[in-house]
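The structure under discussion appears below in the form of structure tokens.
All protein chains but one are shown at their positions in the complex.
Moving on to chain A:
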């Protein structure tokens, strides 16, 4: 066990865990941030996506020991009142079915729009291809990303 200082959603946190513990389980088991989901544990499904210094990454593959000095943003910190343009578009298009994968989808989508505010269909598909939705909400996810893109550009 060892102590690690993390910056999560703009707040400094200290956790005392095994250095190999992935960020996913630090968030869920130790920091009470359960919005980041466990889906596969091998970076194949995207349910655990967070922003690592602004980029979308799979938190199940990020050992806590590699995080000192970096800024982590989770779904809980994406906006103060759930009103990030991507979240608003998700509500407007009413994207979720079961909802379990959606936090990961939203984190991937918001990172995409941060780097590419007006993505093409192909760019959306490429950026989102690592996020599985078993319910099959892909059409709505794409529509919501386009709606968020428009609202940001406008």
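One rule holds in what follows: a residue touches a chain if its C-beta (ideal position, glycine included) is under 8 Å from a C-beta of that chain, and two chains touch if they have at least 3 such contacts; residues count from 1.
In this section, contacts and distances are computed from a predicted model.
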Absent chain per UniProt: "Spore germination protein KC", "Sugar ABC transporter permease", "Molybdenum-dependent oxidoreductase molybdenum-binding subunit" or "Sarcosine oxidase subunit delta"?
"Molybdenum-dependent oxidoreductase molybdenum-binding subunit"
Selected from A:6, A:56 or A:103 as touching the chain missing from the view
A:103
Out of A:4, A:25 or A:52, which is the one that touches the chain we can't see?
A:25
Footprint left on chain A by the chain that the document does not show
1, 17-18, 20-22, 25, 28-30, 32-42, 44-45, 47, 74-76, 78-79, 82, 87, 90-91, 94-103, 106, 121, 124-126, 128-142
